[in-house]
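Shown here: the complex without one of its protein chains, the others still in place.
And then subunit A:
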Amino acid sequence: MSTETVAATDVARDGRTADSPVLEVTDLTVTFPGFDGNPDVHAVRGVSYAVGRGEVLGIVGESGSGKSVSSMAAMGLLPEHARITGSVLLHGEEILGLDDRAMAAKRGKVISMVFQDPLSGLTPVYTVGDQLAEAVLVHDPKTPKAKAHDRAVELLDLVGIPNAAQRYRSFPHEFSGGMRQRVMIAMAMANNPDVIICDEPTTALDVTIQAQILDLLRTAQNETGAAIVMITHDLGVVAGFVDRVLVMYAGRPVEIGTVDEIYYSSRMPYTMGLLGAVPRMDLDRQGALVPIKGTPPSLSHLPPGCPFAPRCPIAQPECEAAEPELLAIGSQPSAEAIRLAHADGGTAPGSTGVHDTGVQRVACIRSGEIADRGWTAQDIYPVPEIPDVPAADVPREDRPEMLRVEGLVKHHALNKGMVFKRRVGTVYAVDGIDFDIREGETLALVGESGCGKSTTLMQIMDLEKPQSGSVSVMGKDVTTLGKSGRFALRRDMQIVFQDPMSSLDPRMPVFDIIAEPLRAHRTGTAEVTRRVYELIQLVGLDPEHATRFPSEFSGGQRQRIGIARALALEPKLLVLDEPVSALDVSIQAGVVNLLEELQARLGLSYLFVAHDLSVVRHIADRVAVMYLGRIVEIGDTRSVYSRPAHPYTQALLSAIPIPDPEKERARTHIVLDGDLPSPANPPSGCRFRTRCQKFITLSDTEKDTCVNVEPQILATNGGDQGAACHYAERRQVV
């Protein structure tokens, strides 16, 4: 550390002594030793941050960046074999290296944590209330059982569990994901801790539930006055929720600053790329996303110098000399100084024993230059030009129909009994939906989990006669097709799956994976070889990848293989089942761009199923919003997003946080009550009425219509947009 920064640090620290940090992490490193000759994994390499009372710090990074591991280390929750160094001060007391008993006394009392997956986070064999009461009792065994019980009920009530006293005796499996996360938060709040660490608390939840949980976390903060460390990969969640942001990459903090500094004047190419890679729900014409080439480095084989240099568009030779420190903008050593130091045989200029000072600091040797020239992501990243779809000039009514679905129904029977099955109910998975897709067009089916979007997809891909209604592909009704007709039609309609890990056969090399559909349709050997290499290049892979196995690829590359396989037979319609939801933001951008480019070049039509409405706005021409097996609103993306008419669409769009702090702070979210009703027992009339924010404002006679009459989709703007609501009213919510 240079002398100026030491002085600057001291000044800054003095300025903050009035409100000394509750949790201060300094130069934390975590290494998992490799067993059996495997190299060590350097999961965290020098993290420093401080959070004060009532402050919210966001830690942002992609998977494998060390953001979760660093907070688990602070909680003392890592396995024994992890090697941890550095310092973690809780109220000025060193807690790193405390034995398990001493640490257990702090956990849950002074510092507590909310985890990502609420479904597996609660012990299945104890009641929710007992587990909550245990959190109270474990820190004060002398508390009478009855008092702990009362406190647990009070907490359940506080986090918004209806009928708390009765639900005390429920088991975790009787709760939905959102409710379980509420219980987890109640648990974290139980002893009024001073720090709450939230590790991706909303990642596993649907957007409307996410909005509820974020609301609740704000309540929890007000209630306890705790400092919050919010770990997430979702830049939207961070924008509206946190005060300061720490960006991590490859186990190291690469930028830290206030949320406005990071979002509006980031000086680190990685952060800039990340922000540019996020599809925006609030922007109409965003243009191509910023793709960050390559993949994050392996934490056991780090490149020399800056770990981001291999992916950085403005990397210089000096970047590879030494790993840059996290310094204030303008304090980085010059390129010459680094060259000199490197020539002297010096490696990294010492570890970063830096305290968090509260000012924006960046680990990039060109940060000063970026600040001076005012570069943005679009300036430094080569953004691909995506040509327009050739068919876009023709009005959609005149373009040929690729897929038409009318009144499609898929009900599952609920059976009981093993020998003599009898029907006890019906799951109305898909209950009469209509839509069509024209040439060169993308229709997105969106909705929360359980709304029937995947069932719709599978029913279409089946090419079988539906239970009711009709499906026609390229003008051919599938019910009229024989076996050979179906086989021939499959050429024109291919699918890309959600999980790139499990949708590729791990025992097949890439060449065989892509060649399989061609061989199934009896293509000649020479033609197969030519076509496979053509496809490999088309999706942006190297020809030399053909002989490798799926396990050697990253998630984004695997998804490209999946796309190549789907394109092998030159289909006209591609069905995409959440194709990017398993990918990190920077990787997702590349795949989204690829899909847009392929559509333009090959004139494809897409049926795109997704729950991420931001991606949908970016890629889709038309969007259909589903709720409990029905389409509630359909129309061109622009109209639906700018002026949604159905209350559910409005709530859905309103619930999504926008990665823009100023906009996000100014917004008010519509927070829906409760969970999705069971599709086995949908409400009468309008299915959304039980959660509808509009329903409660209606008069009793108006309500009667909602309860008794099922609304049909009616045009709301005289054009393409239509909504299934008796009281549809177009309004802006984003």
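Observations, loosely collected:
Keep this in mind: contacts are C-beta pairs under 8 Å (C-beta built on N, C-alpha and C of every residue); 3 or more make two chains touch, one makes a residue touch a chain; residues count from 1.
As a convention for this text, contacts and distances are computed from a predicted model.
Per its UniProt record, the hidden chain corresponds to "ABC transporter permease" from the list "Cytochrome C oxidase subunit III", "ABC transporter permease", "Peptidase S24/S26A/S26B/S26C domain-containing protein" or "Heme exporter protein A". The missing chain, though absent from the display, is touched by one residue of A:27, A:134 or A:636; that residue is A:134. Interface note: of A:25, A:51, A:75 or A:306, the residue touching the hidden chain in the full complex is A:75. From the set A:27, A:117, A:401 or A:710, the residue in touch with the chain omitted from the display is A:117, counting the whole complex.
In the complete complex, the hidden chain is touched by one of A:105, A:340 or A:666, namely A:105. Seen from subunit A, the chain kept out of the figure touches residues 35, 75, 77, 100-101, 104-109, 112-113, 115, 117, 120-127, 131, 134-135, 138-139, 171, 173, 184, 187-188, 190-191.
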